[in-house]
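Yeah, one chain of the complex is gone here, protein chain that is, but the others are all in their spots.
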Amino acid sequence: MPNDQAVSDSIAASARAALSTVEPRPGVPKPDPIMVADHVRRSFGGLTAVNVEHVEIQRGAITALIGPNGAGKTTFFNLITGFDDANEGTWTFNDRQVAGTAPYKLARIGMVRTFQLTKALSRMTVIDNMRLGAKHQTGERFFAAILPFLWNSQEKSVGQKAMGLLERFNLHEKVGDFAGSLSGGQRKLLEMARALMADPELIMLDEPMAGVNPALKQSLLGHIKTMREEGTTVLFVEHDMDMVHDISDWVIVMAQGEVIAEGPPDTVMKDQAVIDAYLGAHHEAQLTETGESLTESSDGDSA
Amino acid sequence: MDWSFVLTQTLTQAIGIQAIIYCLAAIGLNVQFGYTGLLNFGQVAFVAAGSYAVGVIVLTFDLSLWLAIVVGVVVALVIALILGIPTLRLRADYLAIVTIAFSELVRLTVRSIAFKDVLGGAQGLNGKLGQDFHDTNPLPADFQSLPVLSWTRQDLWVVIVGWILVALFTLLVWLLVRSPWGRIVRGIREDEAAVVSLGKNVFAYKLQALMLGGVIGAFGGIVWAVAKQSVQPDTFRPEFTFFAYTILLLGGAARVFGPIVGAILFWIILAGTGEFLGQAIQAGWIDFLQPTDVGNIRFVLMGSGLIALMVFRPQGIFGDRRELALDAK
Partner (left out) sequence: MLIAVRAAVSAVVLAVLSLLGVTILGASAAHAVDTTLVGSFTAPDGSGIPDVSITVSDEAGFSETGTSDANGDFAIPLPGGGTYAIEIDVTTLPDGIALENPEDASRSLLVLGGEKKIITKLVEGEGGGGDDGGFLDVSGDQFLQLLFDGILFGIMIALGALGLNLVFGTTGLTNFSHGDLLTLGAFTALILNEAGLHIIIAAPIAIVIAAVLFGWGQNKVLWRPLRRRKTGLIAMMIISIGLAIVIRYGVALFFGGAPRNFNQYAGQPGIEIGPVSTTPKALILAGLATIALIITVIWVQRSRIGKATRAVSDNPALASATGIDVEKVIAVVWTVAAGLAAFGGIYLGLTQDNIWNMGQRVLLIIFASVILGGLGTVYGAIIGALVVGVFIQLTSLVIPTEMKTVGALFVMIVILMIRPQGILGRRERVG
């Protein structure tokens, strides 16, 4: 866990610098990977949803995982976070084999994920949501729980850390409210703040911009950048090309279950294979901000 | 029409042994369902475990009651493991079906002729099951009864200790629920995936809740066996669990005092109606009912009460509607 800001800044900066030397092709090795995945396959019946030969995630950078609908990126995401079982394949986290590890254990070793449909626990208060995220709480053990003096002081420090994060995310005034009374955007922020309570090394966001209004988008982007500045590695799945372009250091593109391109955002978005995947092989056009609308308005310019 | 009889009987039963037994079962359910969201419909199996432990150890094996209590707790834990490990990952309605099936399986097994020598078969175990406990009774030997409340010397001692047990378990639940452990199970009640993503071993917590709730239920069974000095397999039917749920929901699930309030209120209503009807029939006020109908009427009351509760006020008296596990699909 990075605790010195200068150290963190330099990790982040050096991560970005390191990426500039990496060749933009699918499956390319990274200078300092926090996660490496090999031969990952997931099939449903006869359909192969995921077939990733090799992919590496650079430490300290913000990596985006994109692709058209049905590309398998969410399935792949669920596989590496332990929420689905792969048919084949291995992946490592900090050089540790984690394929097949129960998802709760992954969170403990530093991989925390959020959910596309926000799972802020509505029936609990904001502060309780936050406290839930903290690791190594003595009071969470059954027999220790009955003896408050064993965990009271820890509870206080957890509470302080929670308040700090809540202030950072501007939710501190909602501390005692039920999470269900928060707006959708506030609940997204809460989920993100809660994930940070677990001091993740790698935070994995599942479509963080889904259903988010433009004002909140900027706020979320800012928070994600701050995470990177603190030394946390970020991996997110997204459809929103603005966001991808804005903050990602590296982009991985999936289509039909495979990784078809990797590279810095600008490079990837000019990649013909990527354009074909999004628009279909008969169209020639550049992916711009509104990649989706281009699909509707493009003429049939057959090659 | 003996009104004072109706009144005294109602009051006696409202805070008497039956109320205590059901209250303990409901406290167990509160831990499992109220706070953790586990739809355990086999709670009666745990109660039976406690009762049969007393019956078997004291009667069949002629050993001490105190040993029987320990055995009862152990058996309850084992049952929780056997039941929980394979089934806790099932979703709510499947879990309900499995747990009911399990409790019926237990009942049919313990009442079978195959085990009659140890478990007493369909007749069950009857005898001086609670002697060790009754020997500790500090009440004066010439004790007749309290004013209004009609308990024997033996029964009163059971009632006193029973409510002490209720208080102790309520305290335990209160401590647990306001601790980080309680936070986790409440999170599990709402959304397991979220809790998993934060690094908590959800399965272990569900199992712990099941085990604790089962042990508390087993104590209900122990009190039952000691008080009635009789263990009958056919009293451990799913209806018992449904009664316990009604009590829990009435008082307010996920509220520490819910089971207590629910049990007392429930027995006031049930005993009150039962005694009133009994007296009214005897006095000739109601001539289209027979005394044997009273039992059935009580059940119809209970069923209607459960429906009305769920439709109009699922949070019961003290519950918080925002907190309930009932909106889950």
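Letters A and B mark the chains in the order given here, with residues in each chain numbered from 1 onward.
FYI, a contact is a pair of C-beta atoms (placed from the backbone, for glycine too) under 8 Å apart; a residue touches a chain by one contact, two chains touch by 3 or more.
A quick note: this is a predicted structure, and the numbers were derived from the prediction, not measured.
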Shown chains contacted by the missing chain are B
Which one, B:Val74, B:Ala280 or B:Leu306, makes contact with the chain that was left out?
-> B:Leu306
Which listed residue (B:Val78, B:Leu108 or B:Leu139) would be found touching the missing chain in the intact complex?
-> B:Leu108
Per the touch definition above, residue among B:Leu7, B:Leu67, B:Leu90 or B:Leu175 touching the missing chain = B:Leu90
Touch residues of chain B, complete complex, unshown partner = 39, 86-87, 90-94, 96-98, 100-102, 104-105, 108-109, 111-114, 123, 239, 242, 245-246, 249, 288-293, 296-297, 299-314, 317, 325-329
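Just so it is clear, only the chains that are shown with their structure count from here on.
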For chain A and chain B, what's the span in angstrom between their mean Cα positions?
-> 46
Contacting residues of chain B [partner chain A, same complex] = 172, 175-176, 179-184, 186-187, 189-191, 193-202, 208, 212, 322-324
Under the touch definition given earlier, write down the residues of chain A that touch chain B in their complex.
-> 81, 83, 102-108, 112-115, 119-124, 128, 131-133, 135, 137-142, 145-146, 148, 151, 155, 178, 180, 194-195, 197-198
